[in-house]
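Report on one structure; see the data block that follows.
Removed: one protein chain of the complex. Kept in place: all other protein chains.
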Amino acid sequence: MRTKKLQLLAMFFLAATVVFANGKQDTVDQTGKTTPAATSTPGATTTKAEPVSIRVVWWGDAKRHELYNKICDAFTAANPTITLVREPISWADYWDKLSVQTAGGTAPDFMGMHPQYANDYVARKSLEPLDGYVKDGTLNLSQFSKSAIDSGVFAGVNFMVPMGITSQAFLVNKTFLTDVKVAMPTFDWTYADLKTAAAAARVALDSAGKKDTWLINDNTTNYTLFRYWVRSAGHDLYKPDGTLGFTEEDLTTWFTYWKSLRDAKLVPDAATTIEYKTATLEMNTFAKGMTGIINIPVNQYGLYKAALPNAELVALRNPSKAAGKIGEFLEGAHFAVSASSPANKKVAAVKLLNFWVNNEKSYDLFKLDQGVPANAKMATYITPTLNDNQKIILDFVSKVSKLTMIPAVYAPAGATEVDSLFRVNVGEKVLFGTLTPEAAAKQIMTEGAAILLKNKK
Amino acid sequence: MRKISRLNRPYEAYLFLTPWILGFLCFTLIPMLMSLYFSFTKYDLFTAPRFIGFENFLTMAMDVRLIKSLKVTGTYVALTVPFQVMFALLVALVLKKNITGVRIYRAIYYLPSLFGGSVAIAILWRRLLNKQGVVNKILELFGFEGLNWIATPSTALYTLVLLGVWQFGASMVIFLGGLKQISQDYYEAAEIEGANKRKQFFHITLPLLTPMVFFSLVMTIINAFQSFTSAYIISGGTGSPIDSTLFYTLYLYIKGFQHFSMGYASAMAWGLLVIIALITGIMFLIGKYWVYYDE
Partner (left out) sequence: MYIEKWKVGVKHFLIILFGLMMLYPLLWMLSASFKPENEIFTGLSFLPTVPTLGNYVNGWKGVSGVIFGRFFLNSLFIAIACIIGNVISCSMAAYAFAKLNFKLKKIMFATMMVTLMLPFHVRLIPQYIVFNKLGWINTYFPLILPRYFAIEGFFVFLLVQFMRTISNEMLEAPRIDGCGSFRIYISFILPLSTPALVTVAIFTFIWTWNDFFSQMIYLSDPITFTVSLALRNFIDSTGNSSWGSLFSMSCLSLAPLFIVFIVFQRYLIEGITSGSLKG
C-alpha cells in the first residue's frame, strides 16, 4: 500500500518535472547577461542590432494585461531584435514587489511609475534620467505639451513619461439627482453648493424611506480630494523644498466641513465608510447606487458607465471653495526606466517607451486606458475611433487643461507615510469622533513635518 | 534483563542532522544575523544601511501605534488560541470513530482552514459580518439590530478572531493523528476493569493526548502572534478601522514595505521574537508538569 503511494508520487514528480523543464525554457534568465563593451553614453545607436531582452512590468487586472500584451507584441513585431519579458502584477502587490526587487538589485528594466511613489525611487537613484535620450532622439517628446513633460520632471531632470493624462473629476449620477429632485450643479460649483445639495437630497431620501442612501460619500480621509481643497487655497500639499505645504487651517476647515455633513447624516456613518474603503470599483457606494456623487480620475468614466448602465453620468469639475483658486491639475500614470540596468537594455527600454507613447499602433490599442495621450498628435489621431464614453473623458481633460492652474508640486520622499497618516492614522480617528478636527489638524502638522524631515537625505 | 541506557551515538545523530544543520546555516542563521544587523541601522531598502545603535529600539518603546498593535495582537492570541484548540479537540473526539461518512465530515470541518490567504475570503467575510450581512439577518429574526461588525473599531478585531477560530482544521488534524496513535489495548484493558466512557476519557485519552495538546498550543500561540494574512486582506493592509486590526506583523510590514523603514521593522521583528521565545519558554517549563510521554 505504501509503496504503491510512493510509486504514484514518483510518477507525479516525473511528469511534473517534464512540464516544469519545458516551462523553464520560456523564462529567460535576466541576471548577469551584459553585452561586452557597453558604451556609457546613453542612446548611442549601434549599427548592428544585437538581440536584447528586457523585463517589462506594469500594474493592472487581467483585462489590462491582455491589452498591454498586445501592445508589447506590436512593438516586438516592429523591433524583432528586442524581446519583451512581461511581468504584469496586480496593483495591490505592485509596490511591494518593486521595492523588494529594487532593494535586491533585480529591478525591471521598464516599469510603470506613479507620481505618488516616484520620489521614493528618484531619491534612491533607481530611475534612469531620460534627458539624454530626448536629446539624441531615441525618445521623442516633441508632441508633448510642456505640462505633460513637466509631470515627469523632478528637480529639473526628466525621469518618467506619462502614458496618459487625466484629472480628478466629480462623477455625478444625473438619474440619482433627478430622483431626489436636486438640480444639476454647474461646472463652477462650490463646497457650499455641495452642502446645500446634500441637505436637500437627505430630505428627499428620508421622505422616500431610504436611510442607507446619501448624496455623496464621506471624504474625511480622502487625501486625494484634500489636495484640491488645499490647492483651492492657493498652495499645494508640499512645498518645492520638501516640507509640508498645507496649513493647520486647511486641515481644520476640511475636517470640520465633513464633520458637519456627517453629523447631519448627509454622508454615510463612519462604519459604512470604513466598510467600503477597500471596496473595488464596481462594489463601492456609487456603483451600488448608495451615493450619487463620487470623485474619480476621469479616465475611469467608462468603467463606471459599465457598472451603472442605466444611469446618466456626468463629469463635473471638483467643487472649489467660494472665491477659491482653481484646484485642478493634470496627472497621470507614467513609465520609467531602471537606472541599474546595463546600457543596451536601457536603450531598448527607452525605445519601447518611445513606441508606447508615440506610435499609432500602440494607440490603436491603448486608446485612453490611463487617460488622454500626452502626445497631441496621437490624441487627434485616436479621436475619431473613440466611443462615447471615451469622448467624454477626452472632452473633460481638454476642458480642464484650458483652465489656468497653479503648478503642481511633486510628493517628496516620505509622502506615502504622510498619506497614510492622513488617511488612516489620524483621519479614521476623526471619522469615529475620537479626535476633534482641531486636535487632528495639530497632530498631522507635527507628525507630518517629522516624517518629511526624517526622510530628507 | 539488561537495561540499555538512552542511545549515545553522537556520530549517527549528527549524520541525521546534517540536512538541518546545513539548512539552518544558509537559510536561517545568515538571514537572521543580517536582520539583527539591520535592526541596529537605518535602512530604507535602496541605499546602504546606516548604523544608528539602539535608536530603533528606543523609538519602539515610545511608539504609540506599536503599543496598540501589541494590545491588538495579545487580545487576538488570548481569544483565538483557546477556542481554536478547544474546538479542534472537540471535533476530533467526535469524528475519531469510523462512523459512516466520517471522512467527508472531517473534510468539511477542515475545509475552512484551506482558505488561508485567499483574496476571496475578505469579500466573503465582509458579506457575513457587515450591516446587511447574514449574521445580522439572523439576529434580526430574534429581534436584535446588529452593528456593522466588520467596520466598527470596537468589534472589528473579533471578526478576525472568529476567522481564526473558524480555521481550526489544522489543529483538528493533529489531534486526529494523536488520537489514532493511542493504542486500543489501553481501552480494552479499561473496559475489562469496568471503567465507563467518561473515566476512559479522563484517564486514558486525555493524558495520552497531552503531547499533542502541548504541541498544538505552542504552535497555535506562535502562529497567532505572527498572524498577518487575515488582517492584511480584510483591512486592506491598513489595520483599519483606527488600528483596531493592526496586528504586530501588519504594523511591521507597513513600517518596512510602505514607509521603507526596514531597520525599524527588523528591530520590531526581533522584539516579537523575544516575546514569543519568552512565552514558549514558559510553556515548556510548565509543560513538564502536565505532559505525559510514554517512555
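Which chain is which? They are A and B, in the order written, and residues in each are numbered from 1.
The rule is short, and it goes like this: a residue touches a chain if its C-beta (ideal position, glycine included) is under 8 Å from a C-beta of that chain, and two chains touch if they have at least 3 such contacts.
Because the structure is predicted, anything quoted here is derived from the model rather than measured.
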{"item": "Shown chains that the omitted chain touches within the full complex", "value": "A, B"}
{"item": "Omitted-chain contact residue, chosen from A:P80, A:G105 or A:G209", "value": "A:G105"}
{"item": "Residue, one of B:F40, B:W125 or B:W149, that touches the chain absent here", "value": "B:W125"}
{"item": "Interface residues of subunit B (partner: the chain not displayed)", "value": "4, 6-10, 12-14, 16-17, 19-20, 22-24, 26-28, 30-32, 34-35, 38, 45, 94-95, 98-99, 101, 103-121, 123-125, 127-128, 134, 166, 170, 173-174, 176-178, 180-183, 185, 208, 211-212, 214-215, 218-219, 222, 225-226, 228-229, 249, 252-253, 256, 262, 265-266, 269-270, 272-273, 276-277, 280, 293-295"}
{"item": "For subunit A, residues in touch with the removed chain", "value": "2, 9, 12-13, 16-17, 19-20, 23-24, 26-27, 29-32, 55, 57, 59-66, 69, 85-93, 96-97, 100-101, 103-106, 108, 280-283, 303, 306"}
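In this section, only the chains that are shown with their structure count from here on.
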{"item": "Averaged-CA centre spacing for the pair subunit B and subunit A, given as whole angstrom", "value": "37"}
{"item": "Contact footprint of subunit B on subunit A as seen in their complex", "value": "92, 95-96, 99-100, 102-103, 120-121, 124-126, 212, 270-275, 277-278, 414, 416-417, 420, 423-425, 428-429, 431-432, 434"}
{"item": "Touching residues (chain side subunit B, partner subunit A) in the complex", "value": "44-47, 65, 122, 126, 130-131, 147-148, 150-153, 235-243, 254, 257-260, 262"}
